[in-house]
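Removed: one protein chain of the complex. Kept in place: all other protein chains.
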Amino acid sequence: MTALIYPADAKVRLELTVNGERRVGEAEPRMLLVHFIREVLGLTGTHVGCDTSNCGACTVVLNGRAVKSCTVFAVQANGGSLLTVEGLARKGRLHPIQEGFWEKHGLQCGYCTPGMMMAAYDLLQKSPNPTEEEIRRGISGNLCRCTGYVKIVEAIEYAAQKLRSDPSWRSGGD
Amino acid sequence: MDMSATSVVVGERRGVKPKPEKEGFVGKPLKRVEDLKLVRGLGGFIGDLKVEGMVYAAFVRSPHAHARIVGVDSSDVLRLDGVIGVLTAKDLGGVGNLPTVDEDAEKKPTPRRPLAVDVTRYVGEAVAVVLAKDRYTAEDAAELVRVDYEPLEAVVDVEEALKPGSPLVHDHLKSNVCYHSVNTVGDVEDAFAKADHVVSLRLVNQRLAPAPLETRGILASYDRGNGELKVWATTQDPHGLRDTLASILGLPQSGVRVIAPDMGGAFGSKISVYPEDVVVSYAAIRFNRPVKWVETRRENIVTTTHGRGQVQYVEAAVRADGRILGLRVKIISDSGAYNTPGALDNPTLTAQMFTGEYDIKAARVEVYSVLTNKVPQDAYRGAGRPEAAYLIERTMNVIARKLGMDPIDIRRINYIPREAFPYTTPGGLTYDLADYEANLERALEFSAYTRLRREQGEARRQGRLMGIGVATWTEICGFGPGLPQTAAVTVTPAGEVMVSIGGHPHGQGHHTPIAQIVADELGVDIGRVSVRHGDTALLPWSSLTAGSRSAALTGSAALLSARKIKRKMSLIASKLLDSDSSELVFSDGFVYSKSNPSRKVRFEEVADAAYKPWKLPEGLEPTLYEYTAYTPPDYVFPYGTHIAVVEVDRDTGEVEVLKYFAVDDIGRVINPMLVEGQVHGGIMQGAGQALIEEVAYDGGGQPLTQSFAEYLIPSTQTLPNIEWTRTETPTPRNPLGVKGVGEAGTIAATPTIVNAVEDALSEYNVVVDRMPLRADYILSLINNSGKRQN
Partner (left out) sequence: METFILVFKVLGFGDLCLYPASFEYYAPASLDEAIDLLNKHREEARVLAGGHSLIPMMKLRVLRPAYVIDLNRVKGLKYIEEKGGEIRIGALTTYYDVITSDIVKRRVPILAECASVVADPQVRNWGTIGGSLSHCDPSGDMGSSILALRAKMVAKGSSGERVIESDDWFVGSFQSALKTGEILREIVIPTPKPGSGGAYLKLERKAGDYAIAAVGVQVTLDGSGSCTYAGIGLTAVGPTNLRAKKAEQALVGRKVDDRVIEEAARAATEDCRPTDDPLRGSAEYKRAMVGVLTKRALNKALADAKRSR
């Protein structure tokens, strides 16, 4: 095996599984994953909030783990598997996390929401029955300027309960 | 009642649905209609929008707080592959200045160009713009613009800027004072002569960055054929932006259309017109290409307007029993580098609201607005009222401590009594209606205040620094008699109800409560009602979304428009049903005869008839469209009581908020779930100011807080669960009886938490005189108190 080499200004063809589908797109090596997702794949649900990996608005699940996609180069995701907010719902059914945010008023402006939900997704994969404190820690890398977090915590409690009681959601989302 | 914080049942939070006042949608905690889009990632924010042929802008900005521009050389830029163009100040000859104040005896205007010409006056001030095929290339190009600067001495501290001999931010003004006023009411000298105590304080409201999660952005596209500039922008005020852009760019107002897409928060920072709005719009015309720019977070924290930034000197004349006889207040507001209309609103609103809920007969308030070499200030959630509440609620706390009184008692003694309303304040306002005592009582019961004090006593015996803080706040909102808001209702031939509202919500959730109001009025299911906003083509005119005014004004405008629709539909239905229009009832999707309910017609049949002239009563104009520009008779004044429990780590100075209770009176409530969300978020921002947020500059005006790594905003760890309930005193000043809630929490939380920390430190007898309450500052208060044990 030898090194993959992608020259600086040339576009690289990337192939990855996105929300369960094979997707192909081109990116310069310097293109950040979040820009690839938004500009090339056209999935604009993933947002840019801070550019410095502090706010978590750009959180997606890459190869099974939540990541701030503003701090990964798109080329690093080549061949990988990506889950974005657009891939949470299944067959027209809202994911329990989405449902929880809606039911419990877990969002106001909605800008942090996709990243917040993807962080919640990661948390609930690791810890299906979290305490309030675990939820607060689990989403501590995601900033919301609107809600005061109380209702976000309730939304995730709602989702956790629903996921535990409905086995059809249990097998990962991607 | 179980006293543990988390078990208190608040409204519907624990799944207990409060009973609506009457059948209908108003008063119910309905889920928001826009959420279905947002939770699926299908929102359309400015960054999501694309137009064919669009290019991307990047700005070249001043690295100096104050400098003369010696030369700008952009000749290398166009050699870079993918660059479309570059503009500097000299290319903007025909473009007008950004808004400033109108000159009068008190105000001094400061001319401001969209791109700095000779002098830059704050770090981040735009000097040039480059356009390229993508943002990465645009950033590469921006690096190639060479600007030579000759640094000038900068003035950063607002009180330094006030001193004679300070460097001048604008040479043509003789000083940095850009606004000065004095207002005296009652016999202030007599009040101080009669006082048993005079309490003096210096308080500082630090500069804050509004920092909505979505930064600013604009996409401008010019249609040469029709001569129309179409602008998608993050704005709280689409019509305001339209009119200002038209004026600055020399276009007819009819030739500019502004569309505000979904917006990720604003908090006041998306009201004013920014240099980038003008430059990007101009570039779209000049290069005949759609141009898009979205702020980076660093640009947002450094160049988007800040808020608060105010130094306050307070002297209170107090009688031995705690009654305040008079106040002397000096407010020094940090305007930043330009005297923008928004910058001036902050101190002038503080000067109107500084007496809070208290019956103070004599007061003198002097206001200075002062220029500094920092980004201009403007509205930030509360705009002047958080500063006012901070001023008076901190003062009350310090007086109570000085007199050895409970902070509750000092407030009771000074409240404006219930029977005194409507009540005219020294700030010149007439409060509508309030019962402060009743609200306070509810808060004491809700928080189990006496028990909290017992717990505090126990904690102190264990050597723990536990504190309880109280603030009883009021604010001015529902702006205002001089600023109407608009809404229109259309009923389509199929009976669908379309509501167009003025302003532009950006997280508040206007769609749902407006639909609740209109659905109730027309007696239809809420699913039939849709709400639109944020496009200047929708309504003849509208004003901004700001100042907790939308429920009161937009809600009233929508209600009145729906009433007009109903009146017209009654006339149509009366012909269809052959009954008297005055006895028709709209309910459950039908129009009924009250006297004979079997005579009824479906709502959509009446709607359909409205478009068929032959079905109409004689003389009635076809179609169903009604528009209202609602102007309230006066402002409204919500109020409330907040109580926080904190603990201070005496070794590190860290502050932890253990419990937070709030009881607000915001009048009638349309959707309690949304209201609670507003309160929670507001409290969190107020807590942010008290605990962690601060825009910092070094002595030369270089911003030290440039990203969320330095400028901290609250996270899940900042506050515990917030416990909230309310009292209800509907205002007589609008048809809905609603006041306003958007800023309530922010206004209340800051003094509440600071008062709690001061209470925790009471054994050290210190006055907390700055924010945020950083651990190192708190520890220095303890260490310098002279009472440090061990």
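Couple of notes before you dig in:
In order of appearance the chains are A and B, and numbering begins at 1 in each one.
Criterion: contacts are C-beta pairs under 8 Å (C-beta built on N, C-alpha and C of every residue); 3 or more make two chains touch, one makes a residue touch a chain.
Predicted, not measured: the structure shown is a model, and the values here were computed from it.
The missing chain, though absent from the display, is touched by one residue of A:R38, A:K68, A:H95 or A:K151; that residue is A:K68.
The chain that is not drawn here is touched, among residues B:S175, B:T395, B:S715 or B:T750, by B:S715.
Among B:L30, B:A57, B:L92 or B:A142, only B:A142 touches the chain that is left out of the view. On the side of chain A, the interface with the absent chain consists of residues 1-9, 12, 28-30, 32, 51-53, 56, 59, 65-68, 70-73, 75-76, 119, 122-123, 137-142, using the contact rule stated above. Although one chain is not displayed, chain B still touches it through residues 58, 60-64, 123-124, 135-136, 139-140, 142-143, 296-299, 302-303, 651-652, 654, 692, 696, 698, 702-707, 709-710, 712, 715-718, 774-776, 779-780.
Rule of thumb we're sticking to: only the chains that are shown with their structure count from here on.
Only residues 13, 31-32, 34-36, 38-45, 47-48, 134, 136, 211-215, 262-265, 267, 294, 296-298, 506-509, 673-674, 676-685, 707-709, 713-717, 719, 721-722, 745 of chain B touch chain A when the two sit together in their complex.
Looking at the complex, you find that chain A touches chain B at residues 28, 30-31, 38-39, 43-52, 54-55, 57, 84-86, 88-89, 94, 98, 101-103, 105, 107-114, 117, 132, 135-137, 139-140, 142-154.
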